[in-house]
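Note that one protein chain is taken out, while the other chains of the complex remain in position.
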Amino acid sequence: MPQFPPHLTFALVPPRNFSSISRDLVAIGRRFYARGWVQGTSGNFSVVMSRKPLRLAITASSVHKGQMRAENILQIDDSAAPVGSRRAVPSAEARLHLEIVRRRGAGAVLHTHSIWGTILSASAPQRDGLKIDGFEMLKGLAGVRTHEHSEHIPIVDNDQDMVRLAGVVGETLDRNPDAHAFLLRRHGLYTWGDTLADAERHVEILEFLFETIGRSATFRPAGGEGGVHHGSIENF
Amino acid sequence: MPQFPPHLTFALVPPRNFSSISRDLVAIGRRFYARGWVQGTSGNFSVVMSRKPLRLAITASSVHKGQMRAENILQIDDSAAPVGSRRAVPSAEARLHLEIVRRRGAGAVLHTHSIWGTILSASAPQRDGLKIDGFEMLKGLAGVRTHEHSEHIPIVDNDQDMVRLAGVVGETLDRNPDAHAFLLRRHGLYTWGDTLADAERHVEILEFLFETIGRSATFRPAGGEGGVHHGSIENF
Amino acid sequence: MPQFPPHLTFALVPPRNFSSISRDLVAIGRRFYARGWVQGTSGNFSVVMSRKPLRLAITASSVHKGQMRAENILQIDDSAAPVGSRRAVPSAEARLHLEIVRRRGAGAVLHTHSIWGTILSASAPQRDGLKIDGFEMLKGLAGVRTHEHSEHIPIVDNDQDMVRLAGVVGETLDRNPDAHAFLLRRHGLYTWGDTLADAERHVEILEFLFETIGRSATFRPAGGEGGVHHGSIENF
Partner (left out) sequence: MPQFPPHLTFALVPPRNFSSISRDLVAIGRRFYARGWVQGTSGNFSVVMSRKPLRLAITASSVHKGQMRAENILQIDDSAAPVGSRRAVPSAEARLHLEIVRRRGAGAVLHTHSIWGTILSASAPQRDGLKIDGFEMLKGLAGVRTHEHSEHIPIVDNDQDMVRLAGVVGETLDRNPDAHAFLLRRHGLYTWGDTLADAERHVEILEFLFETIGRSATFRPAGGEGGVHHGSIENF
């Protein structure tokens, strides 16, 4: 695995135009749809267009991610209100994207609904997080330089009140400054990165780890001593 | 997840022509084939062309859904008899499509045969339904506005007598007015929507939930208290 | 599910030319490769070109099925010797194809190596077959008209001596006149049909059923009474 630098400041993110970003989000939609991570119009994606004033390119609500077109991407301001000429309803979870961008300085935010993310987040209602350690794949997370890393992924209870949920997400991010992602319980994954490519890499790595841990949970090989114990659901 | 409106009346469905609908059904066939939901020529799809008189565009019998062409779509009347110039045998299950269209005012009906739908429908021969609750993904079902929703999916015993089975399906739909779908035991899923896009979204959501519940059934994570308990097979 | 006619006599198979058949086999190779059924150059496919004299179009040995080209298909005679202008080594298992064509009057034979077929064939070394009953998907097998069908799939011990193995396969086919397929233990599936499309449909149906039964083997749903009991490994 390659090593990736720790969180860069947003000053390093080169300016890009809206149509180029829209095309990239459409391509990500196709790739994630092919993997089964955005079924049933679920999932939403955003990229920071500018910081001052804050502007995000974000997927419109209710769009099939496998058939999305550039016209399904719109721009919002720092209150999640649409700006610009494309008239569409932004994703209901736009406030969560804004919260992540503000607290982490992220350049891109991706939200997916995967089978294994859902199973792991649902499997222990009393616990507030997932710990994953010892896997080489962890080195694909920004700033991680060794497989001897322990990643804590907070699990936040799902909520339909987006203002309240954004507040809980903000506090969770502050309490877990090293986390590269969080899970909404029985809902899905949020992760981010300095660039859209970084955020996509984080999705791929975390989904790989979720599936590895999920499939390992009942695994007892012939001739082996037991299961795989490098993922756990716990409080922290 | 976006929120979708409750069942619209059919007056809102815009008129569309047969060749456009045929192309859309061919595209759905390719997508479902890629996911493994219509193996071995299984599955059948329909769209309402007109209400008075009732006309459905429906897939012909015995067609490979991954290689289907527009010529494999035909039109039937309210007795499941072919009408129009394309001469082909309609799906043997056309009567079930008609029953759903009449009882629910659906604009499109999709039937799939998935691994997980088959496993769940087969897993408890004495039970008459599947209950799924607490998942964000449920919000993709028309009219559902919160993850705190409990979806009851009736399981109907399979039957080769299509007239008799259509009768049982009709009664089941009437007894479960809020159901968005039903399963035929050891056979597959029927779901529907105001539009073909709505019906496809329902297939994707229900298959996601079937797989999540199916994979969770033996899941016991290290460090967690137990499995996932947001799906069950029960009588209702 | 549609109903398919029982085994037709070969007189009904229309004559087709070699380049058309080669193209069809190449397309099947791509589809099966995408599903993971012919990894590592495994699997081989054949179509009857003529009966008198017996000529088969068959995949060459050691070809990657996802990257196969028409030039990788050759013709063999009734002793598995290559005939015609394309010079290549036929599949080592050509004798098994010939045995099936002779005993069943098949027009096409397909051999795949799937994960679930391998697991099921390996799971009970003392047993000589797999029984599958009660699934609608069974109706896709030629001549089966109801889900209340019990399909017996013989499991034959693997053997590197192709003359000896062809003899055992021949006896097995004679002892199981209703079987639509057999498994070679820890090796893979053989199935066939009057046409190549019939044989492909049989592969898709049997792989669906293998995966359904395989995944069901440890399945115990919350709220249900127990696992799925419509597949078993037994002697017959």
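Per-chain residue numbering starts at 1, and chain names A, B and C are given in the order in which the chains are listed.
One rule holds in what follows: contacts are C-beta pairs under 8 Å (C-beta built on N, C-alpha and C of every residue); 3 or more make two chains touch, one makes a residue touch a chain.
Quick caveat, the model's predicted, so the values are computed rather than measured.
The hidden chain, counted over the whole complex, makes contact with A, C. If you put the hidden chain back, the residue from A:Q67, A:Q160 or A:T212 that touches it is A:T212.
If you put the hidden chain back, the residue from C:H64, C:R86, C:R103 or C:H149 that touches it is C:H64. The missing chain, though absent from the display, is touched by one residue of C:I28, C:L184 or C:I205; that residue is C:L184.
Of the options A:R69, A:R102, A:R145 or A:R175, the residue whose C-beta touches the omitted chain is A:R145. One chain of the complex is left out; on chain C, the residues touching it are 36, 39-42, 61-62, 64, 66, 91-92, 113, 115-116, 118-120, 122-127, 131, 158, 160, 184, 186-188, 213-214, 217-218, 227-229, 231-234. Within the complete assembly, residues 1-4, 31, 35, 134-137, 140, 145-147, 197, 200-202, 204-205, 207-208, 211-212, 215-216, 218-228, 230 of chain A touch the chain that is not shown.
Everything that follows uses one rule, which is that only the chains that are shown with their structure count from here on.
Distance between chain A and chain B, defined via averaged C-alpha coordinates, is recorded as 30 Å. Work out the mean CA point of chain A and of chain C, and you get 43 Å between them.
Chain contacts: chain A has residues 218 touching two or more partner chains.
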